[in-house]
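With one protein chain held back, the other chains of the complex are shown just where they sit.
Per-chain numbering from 1; labels A, B, C and D assigned in written order.
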Amino acid sequence: MFLADVIGTVVTPVQHPSLESKRLLHLRCLNPDGTPTGKARVGIDGCGAGEGDRVIVLDEGNGGRQLVGIPNAPIKTIVVGVVDYLETESGDLAYSHTQREPLGSLND
Amino acid sequence: MFLADVIGTVVTPVQHPSLESKRLLHLRCLNPDGTPTGKARVGIDGCGAGEGDRVIVLDEGNGGRQLVGIPNAPIKTIVVGVVDYLETESGDLAYSHTQREPLGSLND
Amino acid sequence: MFLADVIGTVVTPVQHPSLESKRLLHLRCLNPDGTPTGKARVGIDGCGAGEGDRVIVLDEGNGGRQLVGIPNAPIKTIVVGVVDYLETESGDLAYSHTQREPLGSLND
Amino acid sequence: MFLADVIGTVVTPVQHPSLESKRLLHLRCLNPDGTPTGKARVGIDGCGAGEGDRVIVLDEGNGGRQLVGIPNAPIKTIVVGVVDYLETESGDLAYSHTQREPLGSLND
Partner (left out) sequence: MFLADVIGTVVTPVQHPSLESKRLLHLRCLNPDGTPTGKARVGIDGCGAGEGDRVIVLDEGNGGRQLVGIPNAPIKTIVVGVVDYLETESGDLAYSHTQREPLGSLND
């Protein structure tokens, strides 16, 4: 599992039936300090996440299929949680949902 | 799951029977802003994708086998959807199938 | 499996029921010599690890689900052990839990 | 699945019984344009590939075990096909088995 920022939605008319009515999110993976790594994923929204949210992404098929309730769906990547905050040992916040900044360019 | 551009087809006479009559697409993986990452994959065409299409790729064996309907096929990577458009929160299009540009060189 | 340093905790109110009451650790992956690679993961605490600990991370769904005792949980990454020390053939310690240094910046 | 060049064979006397009499190929992964990425894999020969061949590699355990016919073998990476040619939309050949060039140094 890893952290990512939601940077948009992916609209595709050609889909497997098990993906119908699912929202596909375009995700930007993050470094330990919250800056983008340059890598991207496409994930199914499993928790009502929206653009600009920092989310926890599960990149494993069996767990993802359980989440959507379809045993044999062609699914690998699911957004399983919206991050409220990241806390360090000293109590500092490395990220807070309420203080998030606007997304910059898609790669930065 | 991730986004990729179809850059060609792979023709191979030596195959497992479950791959016969399947079209193998050569895929170029993409950064968050749609530029190539430099990585490549070979995927089975699961949705009628063609060269130049931007597609959603599923890189997981169990889901892929369900898609092709062969429980024990030696399959991992499947093209599961052709992207129509990518939309940002403000309604901007980061990519549109109808306005796609010609592929540049294979790595760029 | 790989080594990582625990750099904080992730707090997320939107979760799958099987993740409730589990602590989510923010992990920084490590190079062979113990310096950070720049990659990060989010893992479930399976062994009472705390910030600053060097840990062994299992990044596989089936094993992770066994560890938490929930057969169909949407889980991939679990912290399975806190490292006591790393020993080379000559008996040198490449890392020792009792002599660990404070974490630097999140990426370094 | 991805493309790789076979750069040699790996000989190892210590093996699981299910690997006995299997040939292990040393593989060099490739960029979209066919240049090496710098990454390497070790795969079981599932199709009579030889050094210098460009091959399709399946990096997934369940499919690999089906290919070798041993349900619980400790196997992940299998060479499933020798590439005949790579074709672009315009009919150009990005690679042709009959016109392949000698391998350069192992990383280049």
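A few points about this structure:
As a working rule, a residue touches a chain if its C-beta (ideal position, glycine included) is under 8 Å from a C-beta of that chain, and two chains touch if they have at least 3 such contacts.
Everything numeric here is computed off the predicted structure, so don't read it as measured data.
Contacts of the undisplayed chain with the visible chains, over the whole complex, involve C, D. Listed by residue number, the positions of chain D touching the unshown chain are 7-16, 19, 24, 26, 28, 36, 38-43, 50-52, 60-62, 65, 72-77, 105-107.
One chain of the complex is left out; on chain C, the residues touching it are 1-3, 30-35, 37, 46-49, 56, 58-64, 66-67, 78, 80-89, 94.
What we mean here is this: only the chains that are shown with their structure count from here on.
Inter-chain spacing, taken between the CA centroids of chain A and chain D, is 33 Å. Contacts with at least two other chains are made by residues 60-62 of chain B.
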